[in-house]
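The complex is shown incomplete by one protein chain, all other protein chains being positioned as in the whole.
Which chain is which? They are A and B, in the order written, and residues in each are numbered from 1.
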Amino acid sequence: METIIQSLFDGVLMGCIYALIALGLSLIFGVMNVVNFAHGDFVMLSMYFSFWVGSLWGIDAVLTPLITFPLLFTFGIVVYYGMIDHILREHFTIQIAVTVGLMTFLRAITQLVWKARPRALPYSFIQGSIQLGGYTIALSRLTSAIISLIIIAGISFFLSSTWPGRTIRATSDDLDAASLLGVDFRKTYALAFGLGSSLTAISGGLLMTFQQVDPTMGLRFGLLSWCILALAGLGSIPGLLISGLIIGVGESLAMSFWDPRARSLVIYLIFILVLWLRPRGIFGRK
Amino acid sequence: MNRKKNRNIENFLLLFFLIIALLVPLIFGSNQYKMLLVTTVLLYGVMATSWNIIGGLAGQLDLGSFAYLGLGAFTSSTLFIRFNFTPWLGMILGGLVAVGFALLIGIPLFRFRIREVWYALTTCALVEILKVVFTMWEEVGGPVERYLPYFRGSLYHMRFGSYVPYYYIILGMLLIALLVNSRIARSELGYYLKALGEDETAAEVLGVNTRACKLRALVYYSFLIGVTGAIYANIYGYVHPSFFNGQESIKIAILGIVGGRGITYGPLLAALLLVGAQEFLRASLGGEVSGLYLVIYSIILILVVLFRPKGIATLFQDGYQKLVAREVKKKSVV
Partner (left out) sequence: MSSEQILRTYKLTKSFGNLIAVNQVELEIHKEEIVGLIGPNGAGKTTFFNLITGLETPDEGQVIFKGINITAMSPHKICKLGMSRTFQVTRSFAGMSVEEAIRVGAYNRREEREVQKKVDWVIKFFELEDIRDYKCSDLGLASLRKVEVARAAATEPDLLLLDEVGAGLTTTELLRLMSELKRLNAETKITLCVVEHVMQMVMGLCERIFVLDAGELIAKGIPNEISNNQRVIEAYLGRRSYSESSSTG
């Protein structure tokens, strides 16, 4: 029984972080209907950037997003204007193919530069753990989860109450109407893509406070994000959060009670089950 | 008339390729290393050509070809190792098992109006799922390689002392894959697939059962890959969960797209050029090249998709058209 509760705690914390990762993807897919297969690898790239910046200048992992955020944002804008913009009107397979190429490229490059062995940053100043009613909670995970929640809430506010945020929502709801109202949809798309990409910088930095990074993580985070998106459906941020929690808890329980190797298996199985039974997602609006 | 001429040229080129392919072992026959190299190139050719059925003709981005390869390999090899079952029949069963799994994900995902991205993602997931499952499944898979019994030259066991017979078997598979491609493209199924690729809704109201058509393409494709998987295991002499390789599956899709989706010999062309070059370089420069080559693959894919989405095979088609046009001009001037 105690193991279950411990697993639940771990799962919930990871779930918050996963939800943030998926949020970046949701911005891109939900807004401009572009399937970014490379999203998970953006996260991985952020982690590597955090590692690089952190070890180069001795910065604590949790502070690296200050530098990697603008880096990823620029990267996202470059990718948008360099690739995505050209294929917006093309057949969907072309769209997917381009991002598959990007994904493969990122994976191959990181493997070439940083080699296959895992990389990690020295322990963050957020160390140790706290005891909550007999259960251990790693402080790094706790702070990461809290920061993730803050960011998610922030993005939610951004989308509903600020002008650039509402332009993004308007463009995703009705492109023609938004264009008629003077919104330059390409700039909005670029913004959404840049924002979605830079959110991975925050997730990446947070993850580096307690995890290693290796070239296979792109796949894992990618499928994870898509799974959360499939579960949540499009258009609901709270739904995204809840789905993230479900996935986090599911993974955690699988690791404790089934087999550590099965951690991803559970996620993929949930993914296929959702697509089979309820393709629009549990909270989907579109 | 143009199309008939095109087809004749294509047939001629294919015949030319076939003759060369048949002669290759006579040149390299004694060099086992080179034989494995050309066999590997042809292997990718078979997979890419089979992929064309689902990825080119049916327009679905399948990123899980090695899932079916692995299933075919494990089915055939397990029966071989445990029951001395001949791989010639084992590969048929391997193909059927692959079809079973393919239908498992195809049936829910090819429903009308489900977006294609989910199919692509699910195929990725399938490969990974199978990898973990077969690693955990100690009786059949497990973390250690399972070796197939060695025979010097046994037709029944499909095990040989040299790579030459395997080469011919793979060549045979390639011809079958090309034939299946060509037959489908010219049949009702081919037209229906092309139509639904253009506009699914319009196709439906014209009587095209889009879901059934995609499933049929999926069945052909997964069966061919499954069968190839059995042969694959016999060539390398073992099975291992690493056969379920996601990255290689993506590579197959890259070959299909770069070569020319929907064009029968397109993916084969890409395989010959890209894999051929890669294997050749690997032989000359060593293992480091693989990592670099993946970078090159991805860049080529992105460039092709952005600038020549119909594939490099169209370069040859267009080139031929221009040649014909020039000849016609010459003739009319005279």
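Rule of thumb we're sticking to: a contact is a pair of C-beta atoms (placed from the backbone, for glycine too) under 8 Å apart; a residue touches a chain by one contact, two chains touch by 3 or more.
Note that the structure is a prediction, hence the values are computed from the model and not measured.
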Among the chains present in the display, which ones are touched by the chain that isn't there?
B
Contacting the left-out chain in the complete assembly, out of B:Ala21, B:Leu148, B:Val180 or B:Ala203
B:Ala203
Suppose we count only contacts with the excluded chain; which residues of subunit B make the list?
2, 112, 187-188, 191-192, 194-195, 198-199, 201-210
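What we mean here is this: only the chains that are shown with their structure count from here on.
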Please report how many Å separate the Cα centroid of subunit A from that of subunit B, as a whole number.
33
For the complex, which residues does subunit B have touching subunit A?
55, 59-61, 63, 105, 108-109, 111, 114-118, 120-122, 124-126, 128-129, 132-133, 135-136, 197, 246-247, 250, 253-254, 257, 261, 291-292, 294-295, 297-299, 301-302, 305-306, 309
Spell out the part of subunit A that touches subunit B in their complex, as residue ranges.
35, 37, 83, 86-87, 90-94, 96-98, 100-105, 107-109, 111-112, 219, 223, 226, 230, 259, 261-262, 264-265, 268-269, 271-272, 275-276, 279
